[in-house]
Structure formats: structure tokens, C-alpha cells
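Here the complex is missing one protein chain, while the rest keep their positions.
== chain A ==
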Amino acid sequence: METHTPLLKVDQVGIRFGGLKAVADVNMKLYPGELVGLIGPNGAGKTTFFNLLTGVYVPTDGKIFFKGENIRKQPPYKITKKGISRTFQNIRLFEELSVIDNVKVAYHSLAKHSILSSILRLPNHFSGEKEMEEKALEFLKLFNLDQFRDDKAKNLPYGQQRRLEIARALAANPELLLLDEPAAGMNPKETAQLMDLIAFIREKFNLTVLLIEHDMSLVMGVCERIYVLDHGQLIAHGTPEEIRNHPKVIEAYLGEEVS
């Protein structure tokens, strides 16, 4: 696997908020097709790191290469178009929009009809909208969400909202999917279903996945490699087996050993 060029290469990336170094000197390489975990105690900077990758924050130091191109100063919508898509720790659906419209928003950048042709209702408005509708419906079926297609997103049960958020992120047609604690608030059964779903989409869409997760058993079970973040810095990196026995990781999670 290491023979490929990396899909994502993070080079000495960091961000300071005033005097606070939220993330510092992070190096990371993701290769096509990998499922990599990112763990760390609360406040370690995991979500901040996602925000750096997706352009919500601009890193104060370092470079981020996606498919060989430095995306450090790109706005989020451009980064999404280049092929990085994400979900959020606190679900961020378009609550008042219907389930199908949530997915259609992700298809927006593929729209062939202009604002003018929509206003004038030119033929390519209708064909464009119809194409989106069909694609979105097909997508919902894939995730067993088509039964809810006309319901408002906010009225879905919690587990389905998570599912919809993942579906919506995938509709944006990413090569790299960033999942921010997708199992948060789920019971063990739902978590197991979620893991099946992640395995399924990975296969189906040829994805590379970076996963933030608190549930250690889950991360250890599915990830091929794991990065550990603490106080904004990478403290360890390796296979689940290596991470499990890494002294620094144990220290970060359980505290220092009393000598």
C-alpha cells in the first residue's frame, strides 16, 4: 500500500488561536483506499484538525496536499469540489429541507442549468432538475432512506439523521471522506449497523476514510492505521496493535503511571 503516492499529505500543519496552539506540527499521510482512525482525549484538537483539512479554518503553519495540490488556503466549497467531504460531530442537516432535498444540495455543483434558465424555466432547467431528482432518489434507496424522502430532515429519528448525513456527504462525490464521531450517541446495535454501512460505502465508492471516534473498540476493530492526537500534537501513529500498547497513548488516556 505504501508504494502509492498519498491521496492526502499533511505537512507540519498547525493553527494558533491567539496564543493558544490548538493543533501543532501534525504530519499525516493517507493512501488511496485506506480506513484510518484519528483518536485522542476530549479537547485534543481532532475536530479542529478536520476543520483545517476542510478549509473551515486556514492553518497558520504547514501545508496540506490533496492529490498533490496544496489546498491550504482554499475555501471549504472548493475543497469539497476537489473531493474531500465530511460529516459533523453535531449533526448539521438542512433541517427544514426534505430528506431528498438534503441530498440534492450536495449535487448542486453538478447542476448544468444556470440561474437564468431556472428563472425563465428553460428546457434545461427541467432536464437538470429531473436528473438531480432521479440521482438523489437512487442514492436514498441505496441507504434505505427513500421511505422518508419527503419528510423534513429534522423529523427523522437520530440514527437515520446520521445515516442521511453520511449519504449527503457521499452525494458530493468525494474521494476522501472525513467522519467526525459518527457513532456518537448511538447504542451498540446502531454502532454495529454504522460500521457495516461504512464498510459498504468504502467498497462501493472506492473511498478513503478518515474517522474520528471515541469508541475505542470500534476504532481498533475497523481501522488499519491509527493516529493519536493529544494537546494538539500527534503522540503516536501505527497499527491498532501498536497503539494499544503504546506508552504515550496509555498515558494520555489513563494518566501517568505513578512511580
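Keep this in mind: a contact is a pair of C-beta atoms (placed from the backbone, for glycine too) under 8 Å apart; a residue touches a chain by one contact, two chains touch by 3 or more; residues count from 1.
Going forward, contacts and distances are computed from a predicted model.
Enquirer: Quick one: find the hidden chain's UniProt protein name among "Sarcosine oxidase subunit alpha", "Branched-chain amino acid transport system permease protein", "Protein GlxC" or "GntR family transcriptional regulator".
Expert: "Branched-chain amino acid transport system permease protein"
Enquirer: Identify the residue among A:Val26, A:Leu52, A:Leu93 or A:Ile243 that touches the chain left out of the display.
Expert: A:Leu93
Enquirer: Looking at A:Ile15, A:Ile39 or A:Met132, which residue reaches the missing chain?
Expert: Only one of A:Ile15, A:Ile39 or A:Met132 touches the chain omitted from view, namely A:Met132.
Enquirer: Can you say which of A:Ile39, A:Ala172 or A:Leu194 touches the chain missing from this structure?
Expert: Touching the chain that is not displayed is residue A:Ala172.
Enquirer: Where the complex has a chain not shown, which of A:Gly43, A:Pro75 or A:Pro247 is the residue touching it?
Expert: Once the missing chain is taken into account, the touching residue is A:Pro75.
Enquirer: Name, in rising order, the residues on chain A that touch the hidden chain in the full complex.
Expert: So the residues of chain A touching the unseen chain are 54, 56, 75-77, 80-81, 85-86, 88, 92-97, 101, 104-109, 111, 113, 115, 118-121, 125, 128-129, 132, 147-148, 150-152, 154-157, 168-169, 172.
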